[in-house]
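The complex appears here minus one protein chain, its other protein chains still in place.
By written order: A and B. Residues from 1 in each chain.
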Amino acid sequence: MSLRTARIVSLVVTVVGAIVLLQNATFSWLGNQQGYEPVQPIAFSHKIHAGDNQISCLYCHSAAEKSRVAGIPAASVCMNCHSQIRKDSPEVQKIAAALSDNKPIQWVRVHDLPDHVAFNHSRHVSAGIKCQQCHGPVETMERVAQFDSLFMGTCVSCHRTHREVTLDKTGKPVIAKEATPKRLMASTDCSVCHH
Amino acid sequence: MNGEKLWKIFQQQDADRDSVDLVNIEPRAAMSRRTFIELIGFSAAAAALAGCRAPEQKIIPFITQPMAEFTPGVGLFYASTCGGCSASCGALVKVRDGRPIKLEGNDLHPLTGGGLCAVAHAMVFELYDSDRLRQPMRGSQAATWDEVDAEIKKQLDGIKQNGGKVRVLTSTITSPTTLAVIEKFLTQFTDGKHITYDAVSTAAIRKAHLKTHGREAIPSYKFDAAKLIVSFGADFLGTWIAPVEFTRGYSQARNLRDGRHEMSRHIQFESRLTLAGSNADRRVKVSPAEEIESLLLLAKLVAAKTGQQAPAEIASFNPTNLNPRLQQVVEQTANELVKLKGASLVVSGANDTDAQVVVNFINNALGNYGATVDLNAPSAQKQGDDEAMAELVREMNAGEVKALIISGVNPAYDHFARNEFTSGFAKVPLKISLNPTRDETSANADFICPQSHFLESWNDAEPRRGTFSLSQPTIAPLFQTRAYQESLLRWSGDERNFYNVLREHWKENIFAKDANFDELWDKSLESGAYTIERTAAAQPAFASSDVGNAATRLKTRAMTLAGKLTVALYEKILMRDGAHANNPWLQELPDPITKITWDNYASVSPALAEKLQLEEGSVVRVSNGATTIELPAHIQTGQHDDVIAIAVGYGRTHAGKAGNNIGANAYPFVSFDNGTFQYLANGASIEKTGAKIEFASTQRHHTLDGRPIIKEFTLAEFISGHAGEGERERQSQSIWKDHAYGEHKWGMVVDLNACTGCSACILSCQAENNVPVVGREEVRRQREMHWIRLDRYFEGDGETTKVVYQPVMCAQCDNASCESVCPVLATVHSSEGLNMQVYNRCVGTRYCANNCAYKVRRFNWFDYPHDDEIANLALNPDVTVRTRGVMEKCTFCVQRIEEKKILARNEGRAIRDGEIQTACQQSCPAQAITFGDLVDQESRANHLKHDERDYILLPELNLRPAISYLAKVRNTEEA
Partner (left out) sequence: MAVAVKHTEDLAHEATHPVVSPLRKPLIEGHKTYGDVTTDICNLLDRRAGAGWWIAFSVSFVLMVAGIIATAHTVSTGIGTWGLNKTVGWAFDITNFVFWIGIGHAGTFISAILFLFNQKWRTSVNRSAEAMTIIAVMCAGIFPVIHMGRPWLFYWILPYPNNRGSLWVNFRSPLVWDFFAISTYFTISLVFWYLGLVPDLATARDRTISKLRRGFYKVLSLGWNGSNRTWSRYETVYLVLAALATPLVLSVHSIVSFDFATSLIPGWHSTIFPPYFVAGAVFSGFAMVMTLMILVRKLMRLEDYITVQHLENMCKVTLLTGSIVSLAYLTEVFIGFYSGNPNEMFVIVNRVLGPYSWAYWTMVTCNAIVPQLFWFKRVRTSVPLIFVLSILVNVGMWFERFVIIVTSLHRDFLPSSWAMYMPTITEITIMLGSFGLFFTLFLLFLRIFPVISMNEVKGVLHYARR
């Protein structure tokens, strides 16, 4: 080919290549757990419970208000209802079995942040953030899948744009009264999550 | 030797760590609710090791929802009592997901307040010691409880019928209920006796008081009430009777914060450099002989000056070994004491009844009984009865003892005549050990019925008459172990569990009959302590009848000691009597004076070293004829030339993988004389073997070389306002903008005048922050990982050695030199003034550590061992376990800060001052560390930052550290 075409080709390659390469996406395919949907020991359907039957998330995941972890309900909690309802369902019987022969159910973890990330559920719940914001429309999921990539970028972009809120006496989220406007934002200090 | 191997070989532990088998954790305890949470926590720990991408994580919830206050992921504190030694300090146990992960001081405890010692902090690691026995043993075979119970009962019944001596040999037990249980057990037999044995004994104090006051008891010493403390070799800040309680009182009496301008004065006569001595305002270096004569001379002078009539032996005493200078010092001391009649305190560390008798005489002459020494509230700590022990050994060898049950003692290791003991022990037909491990003594027992750890069991304590505390289980027993009280109950045909016994005993004997038991019980359980108000009674009368003979014997003793080389045995504040030797945290904790870890050694004075051409670490052979041991020599300034100081508690052979064959056993130097164990072995000889080892020492340079690192003033200077001189925190002209702090700015103040160097902070930090143990070899390579270190500097010549301690941890500088050099932003400044360290971002260039002026950063040179599945349960889930190649350091316990911040915000309130306590601050017995928010003008820390003694380290670098120090003050002028 002539020198001219060579020039043009090389130019195009460079520009396009640069554009393709310098995307966050290019660097984020590795270790992306988005859409992870493992099979669980018991075919528990969030759709039926949280969706159709409108059971509040916090009824089962009660720790989410008080702790860094949301917690998985004890088998006994399931039986609060299932001692009456659908006793005959094979899945429910698995729970009953677990209770009777004193063997814990080993759920497979879906949302698994690295161990150097200290995410605290209680802070976010009491700040009035909906579970769905990170966990997606769980109430529509037959089997829970990871909705968000849960990359650090997700956390940070939210913290950069959201205001630090606390609950007032009535439990209503209000913006915290803090010194400078800058501090009104949720903190982006590394040590908030990494320690 | 495998003791070292464990820590030395790092390559080994890479073996598939992420495949920790959740199902086969040995052993499978009954599926209690706690076990399940353990499992959860366990998988967390496993994941922490495996790194970010563990293939598939399991979540294992409870089967039945536990009690209401329990929330996974939230730490709960249970009030309890430390079982580390007989001091029985009040403790809070932090339980996270059903796993006790940390001990903290219980500020509601009347004696120890929020304080704890280093040993207490290490107890958590002992709970998860995988060398503990996991089930009862018949000889060396594993057995079940039913089997051993059946057999033991059968044999005991035999003894019941045929009669014969049954002996229960325990270490000091401060638990009234347990004593009752033992009593009950022994009543079954015609000749049953309970013998209390302390390897390191203070029996002389009790015997002396029996002679002088008719009460065989250790009085309570009020160091907070004493304006002048004169100690003859008693290391009351380090190891003597109840160091935490004493340290607390001592530092209260010497507290110069908040505008106080008076402090107690402390004079120490001692032959080796003790922790107490290193804090003394006036430290008098004396030989053991001189120590005795000084004591006698002091008695004489005090008696003369107080007009107390003294026996002729004292009144006519003339020192033969005291040079004029020393005589003058004693004279001055006497004058000071007399000036402060009734507000002074004289103590002696000697386990020599005669010396203690004379001490009682002096205290009595000074009218200290009732003021600083109280016999009406005697201590129940250190009740060891040396005579009874000697008698037991005799009985055993005579074959009279039919059954011996030991608990918490290990005479086959720490009895001075251990061969005599073991030979006698072998003659006992029924030998039952209740010790938790297969130690030197248990190894020869017929049955080992391992007792549960104190964190797994119910108990109570009465460290001082009228002051009770409870300890409650914080986890179901990890192994097939049983509280030793329950074992004794079973064998006395009592099927109740100890909890009920405990409650009943308290109902019957401790609480007032009319009280509402459950309410009171719950209250005591919650606060951890219960006190019976006593009506002030007169102290028992003093009888001087024995003082004369005591003085005579002391004189001859001084004669025999004079000019001879003497082996002085002592306890290290970290290893104590050696019971906890298998605890790597304690092994790696540097001794505050020598800064040496993982060893004991023969300390010699520089002059003696000169004479024998010894260098640091050259191995010597120390002998007193009967006993000979080889140890590396350590050259210790401030020690008397006539003394070779050797720490007991080392040279264990059956301690476990961490504690075996570390150092040499010095107990054989102990002798039994005049009814008590003597820890001075005179007529010793020392010779060089030619071998030489390198100590695993954490500090290699011991002087300040004139650098203004420590600020120190005399009390006079302080009162006259000189402490304020020199630079305050300077407002330098910086071309950069200062950080704008909004909500918080965390800061810390360390009071060098309060810090005694007890080193509790180091282990508290280690437990809180998952700081790894690196082992002897790595410490030798100067790679210890402790986040907070205790710098120790010697000043002055060998005669008047002054010691200063300075805790140094990351100062969270505003102009941090580490932050600017990190290429990847792994260490950055937080909006709250913290110098954050982001482990997962660090690539490990070590540039930050090089550029840190305080050298507080620690680097993970290897992947440190985290392959002990049981030990991993001690990890704090709130703190990342750092991987190889990552820099780490103190961040003011940022996990605690975040925890409280979130709590406060969830509750929609501001953080209260003092609500956040760093690990080091929390359990400092001297309350030397204050942490707080500097934005809050009212905060305690802010208040102290404006103290006139406040100064910062290396101000010339303008690093603007968030930590400042309060200058040390010595009360040098005579009262």
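Here is the rule we go by: a contact is a pair of C-beta atoms (placed from the backbone, for glycine too) under 8 Å apart; a residue touches a chain by one contact, two chains touch by 3 or more.
Computed from a prediction, not measured in an experiment: that's the story for all the values here.
Chemist: May I ask which residue of B:M559, B:I719 or B:L954 touches the chain that does not appear here?
Modeler: B:L954
Chemist: With respect to the chain omitted from the figure, which of B:S720, B:N850 or B:T972 is a touching residue?
Modeler: With B:S720, B:N850 or B:T972 as choices, the missing chain is touched by B:N850.
Chemist: Sort through B:T566, B:N835 or B:N860 and give me the one touching the missing partner chain.
Modeler: Counting the whole complex, the residue in contact with the absent chain is B:N860.
Chemist: In the full complex, which of B:A609, B:C822, B:V894 or B:L944 touches the chain missing from this view?
Modeler: B:C822
Chemist: Applying the definition given at the start, please give the residues of chain A touching the unseen chain.
Modeler: 22-24, 26-28, 149, 151-153, 155-157
Chemist: For chain B, which residues touch the unseen chain?
Modeler: Contact residues on chain B toward the absent chain are 10-11, 699-707, 709, 778, 781-784, 789, 791-793, 806, 808, 817, 820-825, 841-847, 849-851, 853-855, 857-863, 883-887, 953-954, 957.
Going forward, only the chains that are shown with their structure count from here on.
Chemist: Calculate how many whole Å lie between the centre of chain A and the centre of chain B, each centre taken as the average of the chain's C-alpha atoms.
Modeler: 45
Chemist: Give every residue of chain A touching chain B within the complex, in rising order.
Modeler: Residue list for chain A touching chain B: 31, 38, 63, 66-69, 71-77, 98-99, 102-109, 112, 114-116, 118, 120, 122-123, 126-127, 164, 166-169, 174, 176, 178-180, 182-183, 187, 189-192, 194-195.
Chemist: Over in the complex, which chain B residues touch chain A? Could you list them?
Modeler: Residue list for chain B touching chain A: 31, 36, 39, 44, 47-48, 51-54, 56-66, 71-74, 740, 742-743, 828, 830-832, 834, 836, 838-841, 878-881, 891, 894-895, 897-898, 902, 905-908, 935.
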